[in-house]
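This is the structure I want to talk about, given as structure tokens.
One chain of protein is taken out of this complex; the other chains stay put.
Letters A, B and C mark the chains as written, and numbering starts fresh at 1 in each.
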Amino acid sequence: MAMMRYAEALRAALREEMQRDSNVWLFGEDIAVYGGVFKVTKDLLAEFGPERVRDTPISEQTLTAMAVTAAMAGTRPVLEIMYADFLPLSIDALMNQASIYNYIWNGQVTMPFVLRTQGGGGAGAGAQHSKSLDALVAHIPGLKVVAPATAADAKGLLKAAIRDDHPVIFLEHKLLYNSRDEVPDGDHLVEIGKARIAREGHGVSIIASSRMVIESLKAAELLADEGISAEVIDLRSLRPLDRDTIRASIAKTHHAVVVNEGWRFCGYGAELSATIMETAFDELDAPVERVATHDIPIPYSEPLENAVLPDAAKIAAAARRAVA
Amino acid sequence: MAMMRYAEALRAALREEMQRDSNVWLFGEDIAVYGGVFKVTKDLLAEFGPERVRDTPISEQTLTAMAVTAAMAGTRPVLEIMYADFLPLSIDALMNQASIYNYIWNGQVTMPFVLRTQGGGGAGAGAQHSKSLDALVAHIPGLKVVAPATAADAKGLLKAAIRDDHPVIFLEHKLLYNSRDEVPDGDHLVEIGKARIAREGHGVSIIASSRMVIESLKAAELLADEGISAEVIDLRSLRPLDRDTIRASIAKTHHAVVVNEGWRFCGYGAELSATIMETAFDELDAPVERVATHDIPIPYSEPLENAVLPDAAKIAAAARRAVA
Amino acid sequence: MRNSPTIDEQIEMLRRMIAVRHLEERLGELHKAGKTRGPIHRCDGQEAVGIGATAMLDAADLLTSTHRGHAHYVGKGVGLHPIIAEILGRSTGACAGRAGHMLIADAANGLLGGNAIVGGGIPAATGFAVSLQMRNRADGGARVAMCLFGDGAAQTGICHESMNIAALWKLPVVFVLEHNQYGLTAHHSTQSSVPDLVVRADGYGMPGESVDGNDITAVYRAVATAVDRARRGEGPSLVEAKTYRMVGFSTSDVGGYQSADDLAAWRERDPIVLARRSLAASVSPAQLDAVDAEARAAVDAAVEQALADPLPGFVDHAPSAPYYAGAV
Partner (left out) sequence: MRNSPTIDEQIEMLRRMIAVRHLEERLGELHKAGKTRGPIHRCDGQEAVGIGATAMLDAADLLTSTHRGHAHYVGKGVGLHPIIAEILGRSTGACAGRAGHMLIADAANGLLGGNAIVGGGIPAATGFAVSLQMRNRADGGARVAMCLFGDGAAQTGICHESMNIAALWKLPVVFVLEHNQYGLTAHHSTQSSVPDLVVRADGYGMPGESVDGNDITAVYRAVATAVDRARRGEGPSLVEAKTYRMVGFSTSDVGGYQSADDLAAWRERDPIVLARRSLAASVSPAQLDAVDAEARAAVDAAVEQALADPLPGFVDHAPSAPYYAGAV
């Protein structure tokens, strides 16, 4: 085990997989010479050369489409999209291209590519650089979507994603890059599709992902002081969704709060609530509470941004309502 | 009242609004000389001339972005995107542009544009021409999203959309263009945000939109034969959502089926289920049933396409499970 | 002349053009008879582009096509029966009935594949070219990627982005622009700010050549030169082939926007007639008639076989498949 920053863990995953498999290559804006605006790809150009670490023009739509077909033709590209806010430019390539070919072409092709990006608010980056667009990509058949909350999962999931024969959307969070935790040594892999119990509890299940896991853990502390025992589930994988772990937790706690940093309406939290409706209705003693970002563009000024984003206080309040 | 085809009702709405307001103009692929591939804009070029009815290059991303700013600068554009499957190309303009300006610029601008498109399966048009992408647009703050099921609503909602000072996404269905029903005479307007009870019942609420309303009504017939009384709610507006009408219906029936032709996972049905969780949990005698398209690309061959799309039989089966 | 097709190659290309023409005639009938679903996009009059531009490709070269791909499919070596069976939605189709006529793919023959998002094949071929470039460098190969796309597609943003990247990275890709004067029903003068799209190659520092798209030998020569350049690792080229679509944009076209004069003038320049005429000096009419008859017979046989084939049954995807969203 070694203490590592989330960004370092990602970099270690990229480096190890590039060393292991010469078909793995990286491309994206400012990732080569500069090493990425969040420095996740720092020094990889020097180690692996300009064919395997490529700076690109600002052409997200084409870059994403290229990842799809490059992956079909025998290499394993890892594309960095600098901000999740630019994912709208990738949706055609994801939904009308990557999504369809394995099925529609009757299994003739696989597409082992990873699209890494980072989202989230709280940094005063404004309406076009702060979004969490989990629902946008999680809706697309044929994609896997992961969103690690810890350095350990960042490393283990990224390595698993690169080895996956199908497209994986890898959602990072700008406020997590500097968070540090223990990362297992060696060839650490985390299976895509399995949630993690981040904190055990028996009074209410708080189901979250990415940075909202950290906020949920803080909320659980607040609640513990009030005598409410919260179990925190870190989904890690948004698609496929580990419904079994959710169901088992609610069978124990009978109350649930779902948390997602995206907008509320038609957001990822809606899927979680609907899933619980379908898999654990009889276990519920109260309606599922949904915590999400207000349905408006994310404003710049600090008091405004704080008001619209979910946080530990809002999660704790929702949990109190759930168990009331 | 006059019997009219859905396509004719749309055309009448466009024509009346263009006559009423010289700021209204139309643009899109093949809409002028040819009159639109579904003939909704037939003969409007001849009546209103080439400045107000414009054929465009195949440039959906830019066309959508242009609608946003043209609308800010004093005209009222109505953009036709030929297939909803091309909406991914519009998402950046909708989510990073149209969505933000009214709020972020503190009310300095309004954006009175309408984006008309048509989606849906059942025509053997294949994975790139058959999708229902309600969830994709309904997730975006600042947009209104409507999806009429009848000719009357097609006309009334389109006229209301054109007069709205904010962006409206207008979702038509390729299999509805030839359906006929009574359309009120004169300046018929339908308020955006209000659902309609398409059929009264007391045993189960079936909540649907667009062509799924037609399938739900068929399902209600099947169920009636079995002694199950289904109430069918035609949402008409997907955003804002008329939660009051849904809640009132479930308070009466205590059972609900939500139906959407989009994919199931993170689809619009998830929002409906979550909304019911939050607004009518105590009224529910059973979990809400969700009916949607399978989570795969829509296949071409008829038996395959039929297997993946929702229809009356699947809706009726869900209703039976709900009341079992 | 450099890169000229041999007589045998010309005969083979003629055979393929006739097969495509007859295939589309049969598809037109099958559509009227209600045996196909969705629209069928025919390319009558444009066959020389699809067939001529693909004739020098190997199976290891990767081609992307469009919604109007029958000539591309046949040119790339896909069998007639898998094509027709796919369009008839049969389980024996190239994609077991899942794809339909606009999305046909055949990995073994390097067709990947049809694309009904206009322009979609352009970045797709560019992406292929990155992998092929890396693999060529690793194993000394000389594989190339190619996209065939329309004058409508040339106006899309991805066309610009792809050409810029391809030129910047010297990718082994050939851009073949099939300029048939229309995007669906819209005349190019309402779609393109310039009549000759080849001028845009300069904007990427890439060679561009414009050819008569109804002269299959001219198409072959220009494209073969571009393919050679790509194989040598010298980067992309643009070939613009000027042609004309002699039928509606699809079986759902109700017409009214093409002028009778234009149609008549282009029918005079039917690429099949031109190809036959240019072979007349070297090949006997009887031999050409035989090629014609064989090509048609092959199509008819494939149609009969496909009509007798079964429709597929739906099988839910396994939890191990990429489409699995989690246990319900």
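In the analysis below, a residue touches a chain if its C-beta (ideal position, glycine included) is under 8 Å from a C-beta of that chain, and two chains touch if they have at least 3 such contacts.
Keep in mind that what you see is a predicted model, and the values were worked out from it rather than measured.
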Q. Relative to the complete complex, which of the depicted chains are touched by the chain excluded from display?
A. A, B, C
Q | Touching residue (missing chain; options B:12, B:70, B:136 or B:220) | A | B:70
Q | From C:167, C:184, C:218 or C:295, residue that would touch the chain that is not displayed | A | C:167
Q.
Tell me which of B:166, B:180 or B:218 is the one touching the absent chain.
A. B:166
Q) Which of these touches the unseen chain: B:142, B:156, B:201 or B:297? A) B:142
Q.
Under the stated touch rule, tell me which residues of chain A contact the chain that is not displayed.
A. 29-30, 32-34, 37, 55-59, 61-62, 85-86, 123-129, 264-265, 294-296, 299-304, 307-308
**Q.** Positions on chain C contacted by the hidden chain, ascending
**A.** 155-161, 163-165, 167-168, 190-194, 199-200, 202-206
Q.
Residue by residue, what part of chain B touches the chain that was omitted?
A. 22, 25, 51, 54, 56-57, 59, 61-63, 65-75, 77, 92-93, 96-97, 100-106, 108-109, 141-144, 166-167, 193, 239-244, 275, 278-279
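Just so we're on the same page, only the chains that are shown with their structure count from here on.
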Q. Chain A to chain B: how many Å between their CA centres?
A. 30
**Q.** Centroid spacing, where centroids are CA-atom means, of chain A and chain C in whole angstrom
**A.** 39
Q | For chain C, residues contacting two or more additional chains | A | 98-99, 103, 115, 117, 157, 317, 323, 325-326
(Q) Give me the residue numbers in chain A that touch at least two other chains, ranges are fine. (A) 61, 92, 96, 100, 103-104, 141-142, 239, 241, 278
